[in-house]
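All protein chains but one are shown in place.
The chains carry the letters A, B and C, assigned in the order they are written, with residues numbered from 1 in each.
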Amino acid sequence: MALHRFVPTRWHNTLGQHEPEFHCQDGDTVIIDTLDAFGVDKDGISRASSPNPVNAPIFIEGAEPGDALCVEILRMTPTRGTGWTFTGLAANVIDPGAIASLPPREMVTWLIDRQMLTTRLENPPAGLEYLTLPLDPMIGCFGVAPALGQAFSNATSAENGGNMDYRRFGPGTTVWFPVAVPGALFSLGDGHAIQGDGEIVGTGIETTFEIEVRLSIAKGRKLVWPRGETADDIFSIGNARPLDQALQHATTDMMNWLIADYGLSSAGASHLMGQVVRYDVGNVFDPAYTMACRIPKKWLPPKAV
Amino acid sequence: MALHRFVPTRWHNTLGQHEPEFHCQDGDTVIIDTLDAFGVDKDGISRASSPNPVNAPIFIEGAEPGDALCVEILRMTPTRGTGWTFTGLAANVIDPGAIASLPPREMVTWLIDRQMLTTRLENPPAGLEYLTLPLDPMIGCFGVAPALGQAFSNATSAENGGNMDYRRFGPGTTVWFPVAVPGALFSLGDGHAIQGDGEIVGTGIETTFEIEVRLSIAKGRKLVWPRGETADDIFSIGNARPLDQALQHATTDMMNWLIADYGLSSAGASHLMGQVVRYDVGNVFDPAYTMACRIPKKWLPPKAV
Amino acid sequence: MALHRFVPTRWHNTLGQHEPEFHCQDGDTVIIDTLDAFGVDKDGISRASSPNPVNAPIFIEGAEPGDALCVEILRMTPTRGTGWTFTGLAANVIDPGAIASLPPREMVTWLIDRQMLTTRLENPPAGLEYLTLPLDPMIGCFGVAPALGQAFSNATSAENGGNMDYRRFGPGTTVWFPVAVPGALFSLGDGHAIQGDGEIVGTGIETTFEIEVRLSIAKGRKLVWPRGETADDIFSIGNARPLDQALQHATTDMMNWLIADYGLSSAGASHLMGQVVRYDVGNVFDPAYTMACRIPKKWLPPKAV
Partner (left out) sequence: MALHRFVPTRWHNTLGQHEPEFHCQDGDTVIIDTLDAFGVDKDGISRASSPNPVNAPIFIEGAEPGDALCVEILRMTPTRGTGWTFTGLAANVIDPGAIASLPPREMVTWLIDRQMLTTRLENPPAGLEYLTLPLDPMIGCFGVAPALGQAFSNATSAENGGNMDYRRFGPGTTVWFPVAVPGALFSLGDGHAIQGDGEIVGTGIETTFEIEVRLSIAKGRKLVWPRGETADDIFSIGNARPLDQALQHATTDMMNWLIADYGLSSAGASHLMGQVVRYDVGNVFDPAYTMACRIPKKWLPPKAV
């Protein structure tokens, strides 16, 4: 249950079986500084290439295929006074016939007030001068090494996590990933100061963070997709295109979760989900889209055993 | 600004250019009793056929193509002690390989407590005995006659509204529909006592309501898609398959709304939407899926004249 | 078995329950002149509005819901020396990021040589001067009135046919449509001199034809989707978005066809289809896409009964 500070010296643009740079025990807490999506650190120094560089993996002692890696996001402290976004909605989120009307795609700067925990455009266009948003930090890209010796670009996501860009992956949330290799090989990066649903400009407000996570092992908890829990909700994640398929993955996983852990029959799970489920769009920008199927805990049955 | 009670004697299974059965003035309020999705009324009498019978149209005097019909949902009072749903998640919302594990598709009864404003299964399956849900009434199917002399089944939806099954279409919400024919020809039906996102069992809790709506005309407010406003939010609707395309329609409409009515440039609309937008899944069961692109009012610029 | 010439005086932009303008008997042959997709006739006179005007319906005596209307396309004779297309691939058939590189969307003229049965651009862009294509006439939009009192724009298609834009709907092909109303109410229009798969510029070479069709009734042949037969193949049609769903409809229909009419079990139909099926893309431009699932007759079992 130790508290560590891990200072990476290598970053990767994929989640895969990279050599780990840090080892920890089941239940340890790790503090780590992240780079922004372009690989720039808190001091403005370029340390790695895009897309979405993540730390060389953390090896969690004792994690084995068939386990789940439990990641409690304890804290995300912004470490830079600026973030950036792109101008213009992404071409794939608007009608094809409207794409020609989009503004040129340029990088713009947001100022981050680390005392007030707010952010605003450095040079707002006419009509947006009023806009100051509260920070709502989240992790854009994190996960473990995928199965079968695969390695996936940090531009996308899959069963092992990755670039899901879901705004509920912030402080206070616990996430479980399916472990496919010994040690799990956990990495993270691509922090956002705030992001709307869908990451529809292709970015949240991209900046650097000091992130504190507690890493523990749920032995033998076979998962297919990432799952999460907040103070109020539980949720299952699906990553795929089209969005319909991401929704199918997340819905199926939630049904299986309710049956396996909450003692419901298939019919019971259907009745409950049908009337109380909520869907959240993670991202509709990346190669794989992300959909969360979420249920408020207040409607859940008592957990079986 | 009169208050009317309209007692329909005809119902239709399409939104189209049916002969109107009631005429009202711009700004009038109308109280109407709805049938459930199978055409059964509050007394258990079958009055019309499925799918989703809606009243013979209301003709709003003065509504012309190019206007918007503004529908304020003032009240939805449940008028029956029971509602019904289907058992089993819809085949199209789970992974194809998991469909064989679904329970048989049967109709089940929910008891509606009209004093406590709650509902529960008449015969809950094991493990769901605890479940009593608050009522959260909403209109499943409503809209106006479509353009070009078309007529669409009430099983689906399009630019003119229809079977959108979006849970924010309840009391306190104002909706605008694009008027395509003189008088707009407004109809409604398919009330739900409560429904989760997506209508993923193919139904909300289907029952009958006394619904009070105020109907007024927004002259010359050319719309492509339905739009809405709640106490806290504005939203644009897209209806299409796949869900990706519904999202594109809704997102494009919101962008155009922000530019036209809130004085933002295309770049300004993008910056705002990118960091504050929320997506709600209306339905992922009907032939056309429904996605809402929603923005909290607190982040909107002051409305341009 | 009479031969008629039907000269329409009304055209419609929807397939729906319009008043028929011509009545014929089961087995009659009808010759009819079509307008082009913009409603212009063979003499260059504008006779109707777009999209895709079709003749006021033909009522086939004796056709009843549950029957199929059999349409043998006997002849398509081009009746004009010119056709037209649009410049530029449709925005929905290329990558969103490539849309900005498309040329402006303009109408261009093709010259049709009715002796040689060829066509070429009137003013070919540099590098295309060589291109002279053989005519390969096809019907873009045809079908019967849909079920449930619906009416669909001729821009799109559904179970009743419509704007399918499938290049095998030409002379020598027989098509069956599911009859939903007495008399079937058959209409056609939108002839193309030639068209590639997908109608990816949004048009074939749009022109006028004299079309000869034989109309007969297949009593009680309950269909869900249009089916067709050429000299070499049989095929089932699916109309929907996305293309995946159109493919699912067509594939399911072919499986059911093989089971019902060719005496195969579900397993037998699967074995056959798995190794010999061909898919043709009808259109990927219209609101509903069209996919054909096709099987060469040489691989079919002897027809049952």
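Heads up, the rule we're going with is that a residue touches a chain if its C-beta (ideal position, glycine included) is under 8 Å from a C-beta of that chain, and two chains touch if they have at least 3 such contacts.
This structure is a prediction, so every number in the text was calculated from the model and none was measured.
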Residue of C:Leu15, C:Ala37 or C:Leu247 touching the missing chain in the full complex: C:Leu247
Contacting the left-out chain in the complete assembly, out of C:Met107, C:Leu131 or C:Ala260: C:Leu131
Given B:Gly44, B:Pro96 or B:Pro296, the one touching the chain that is not displayed: B:Pro96
Contact residue for the chain not shown (choose from C:Leu74, C:Val93 or C:Ala147): C:Val93
Contacts of subunit B with the absent chain, listed as residue ranges: 90-92, 96-97, 99-100, 242
Positions on subunit A where the hidden chain makes contact: 12-14, 16, 148-153, 240-242, 245
Residue ranges of subunit C at the interface with the undisplayed chain: 85, 87-89, 92-96, 98, 101-103, 108, 121, 124-128, 130-131, 133, 194-201, 203-205, 241-244, 247-249, 251-252, 255, 262-281, 284, 289, 299, 301
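Basically, only the chains that are shown with their structure count from here on.
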Rigid-body rotation angle, subunit B and subunit A, from Cα fit (steps of 5°): 180
Chain centre separation in whole Å, for subunit C relative to subunit B (CA means): 34
In subunit A, residues with contacts to at least two other chains: 92, 96, 242
